[in-house]
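Every protein chain of the complex appears in place save one, which is left out.
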């Protein structure tokens, strides 16, 4: 198979799910449920296969196709290209793989809801594939919106559940507002340069000196991606949406949609602004943003008793780590983050699905109220603890490998505090998950009625969560199969020989705007340069991974043992607890607050990029 | 002229955002959001405008050699309008559901999601 | 600037302005008057404007506008009742 | 040409502000409709009849209709609740 054929497959990865979704809509209520399930899984597996072929071809150089056959002449074109380098093709594969697992898990889910769920999931798939493959700024916006529309509807799908619809609305309003500001940014950039393609824009910007307009355009365009990526202070919608969306939808939200936000931001940065805006300015903005996001996410995660919200905040914490890694603006850091994100997708998705199993069995997801409920579920508890430890960074899971590579990249880029942040954040998020596991599966700690009030009134607990399935007496095998597949994926990233090398290669291509422009505009396929550095296990990385896991276990044990610490110790903790409560109060569920933070965040980002000189 | 024409677009964006921030009714918030989006239409069309040029629709009165305004921004605006209508529809449907579940659409009184 | 264009300017300033004024104050019914006036004036304006430019193909816009503002007015007369019809 | 653009831009800005500042959704819907008309005029003046038609189709009838129907549904809920308050104990 030539790379030409592979190029033809890219539009199909977008079109096939749309066509099947149309079929489902046209068939209306006439398709029996298992046919819908089968169609859904088959379609996403087909997209998997298409993405896999594109991925193998993109290893030799980027795969490019021009829609409508508007190939560029002398480097200019009116058309829209789809471009796959190893990173975007890999992401496309990850998207389709997660979608397959989610649909496999939701086999026999939602029996009453016609084809809506399946059709929306397939449109969501099409939107994400289009977003990741597109090589045009406005086209990215369109697919961003498609992804958004499907996601808002999927979030609100449980219409019997009061929180669900509100979460969907907050999600929709904040994301749309961000997207409109970004569109204004695209308009500004278009006015100056008269181009929309990433590669031609990048070329035009190379010829111009970066001025205020360029920086403003960068900040404003990147805003919608950062909203999607839930970087603080754009993150407020995420726990609301994740906490209420059905578990298989959360898999896609946490596993890949949020990461797509970062992908978009850094794809646009590298291909369009990479040569014009000084890299130090970007580091000066994104390193602090990443660390802040990681810390806020980790603290909020540890403070939750609603299991899905806990996992959602853990996603925010990890996104913070990813942002920090990508903000090194080195191929090494990018490779580490790609590894980390791929493994995190598997592990976090498995956790969401396990919480889904709990929800199906017990009808709510409140950690304290579930105390001891899972004592009979031996097999599930092993899966849960494995995933929890993997989240904390236990070698040989891929999360540990990604974490260690990113830590090293940070240290080498002159940020020796990096590993400390990574260890602390992994320990806190992993600790929160393990703590819940200890309570639920081991029955550790005092039972809730002995431990004081179950929940503080001013926060969302998981008690009101509604079942997503009929009450299940036995959990279907397909659900376990999906969980096992995801965990195995998270493990494979760390264990497979050559995985590190492949990610190095992908990162090298991603951070090379010149090669990108040459391949897109002139069809020349310069071989992606061989990586300077090999991402692999190091002694230091293994040790740090073990340290963060051990710290997570200790934190979890401490939290379970002493839910009510003695007064003397509480007094010492009081300032900390008070500030944590203040941070918590900011997450108010009020959409007006979120919109205000959005504008404030844009201003702050612009100030960081434009004002703060940082020597990196 | 730059500041005025584009400023109107920026003003609409900010005013729409303001509406979302101070809204006491989710329907009002959704409508304000659509006002913010109309700021992007105005911006795009102003970007594409050219003095003394016709619309990019050729026909009996306009030969392909005449100067026309930028068709690309107009195509983008068309897409944008479609997005606006569909997002508004979806969010309104969601607001109706919120009202059904919680009996109010005042964000100050919605309390399901906190912390 | 030709006569048609003058006409368009006058319609915009002298017609749409007051219509907007009516359309943003008071109760829904008063605003509806502003909307109807605005619809009529805007239709006229869009009839005049193509004349000014010599662009007959634009005339589809006022035609559609005349039809749709009628529908829009019906929407409000139908649904703006103090208590909605039929409850 | 320029006075037309200046005036229609001003009209759009004023009406957009009015839409946002109108708190009561029914009044807002009427003003929104008028705002849609002003956008249509602006788009024609800026030489975009295609866009104007689109805006007209969406803004003149479809979106106001959806807004009004949504409001009506909510109002029905409220009226029912007000009627049934006596018997609807927790």
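As written, the chain order gives the labels A, B, C and D, with residue 1 at the start of each chain.
Basically, contacts are C-beta pairs under 8 Å (C-beta built on N, C-alpha and C of every residue); 3 or more make two chains touch, one makes a residue touch a chain.
Here, contacts and distances are computed from a predicted model.
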item: Name under which UniProt lists the unshown chain, selected from "Sarcosine oxidase subunit gamma", "Branched-chain amino acid ABC transporter permease", "Sodium:proton antiporter" or "NADH-quinone oxidoreductase subunit J"; value: "Sodium:proton antiporter"
item: Visible chains that the absent chain touches, using the contact criterion stated earlier; value: A, B, C, D
item: Touching the absent chain when the full complex is considered, from C:8, C:52 or C:75; value: C:75
item: Given A:174, A:191 or A:229, the one touching the chain that is not displayed; value: A:191
item: Chain not shown, touching residues in chain A; value: 4, 7-8, 11-12, 14-15, 18-19, 21-23, 25-26, 28, 65-70, 76-80, 82, 113, 116-117, 119-120, 123, 126-127, 130, 136, 138-139, 142-143, 145-146, 149-150, 152-153, 156-157, 159-160, 162, 165, 181, 184, 188, 190-196, 211-213, 216-217, 219-220, 463-464, 466-467, 585-586, 588, 590, 592-593, 595-604, 606-607
item: Hidden partner chain, residues of chain B it touches; value: 1-7, 10, 13-14, 17-18, 21-22, 46-51, 55-60, 64, 67-72, 74-76, 78-79, 82-83, 86-87, 89-90, 92-94, 96-97, 100-103, 108
item: In chain C, positions touching the absent partner; value: 57-58, 60-61, 63-64, 67-68, 70-71, 74-75, 77-78, 84-87
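We take it that only the chains that are shown with their structure count from here on.
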item: Centre distance in Å when chain A and chain D are each reduced to the mean of their C-alpha atoms; value: 36
item: Rounded Å distance, chain B centre to chain D centre (Cα mean); value: 12
item: Shared interface positions of chain B, touching two or more other chains; value: 16, 39, 54-55, 57, 95, 100
item: Chain D: positions in contact with at least two other chains; value: 1, 19, 22, 29, 49
item: Residues of chain C defined as touching chain D within the complex; value: 5, 8-9, 12-13, 16-17, 19-20, 23-24, 27-28, 31-32, 34-35, 38-39, 42, 45-46, 49, 57-58, 60-61, 64-65, 68-69, 71-72, 75-76, 79-80, 84, 87
item: Residue numbers on chain C that touch chain B, as the complex places them; value: 53-58
item: Residues on chain D engaged by chain C in the complex (per definition of touch); value: 1, 3-4, 7-8, 11, 14-15, 18-19, 22, 26-27, 29-31, 33-34, 37-38, 40-41, 44-45, 49, 52-53, 56-57, 60-61, 64-65, 68-69, 72, 75-76, 79
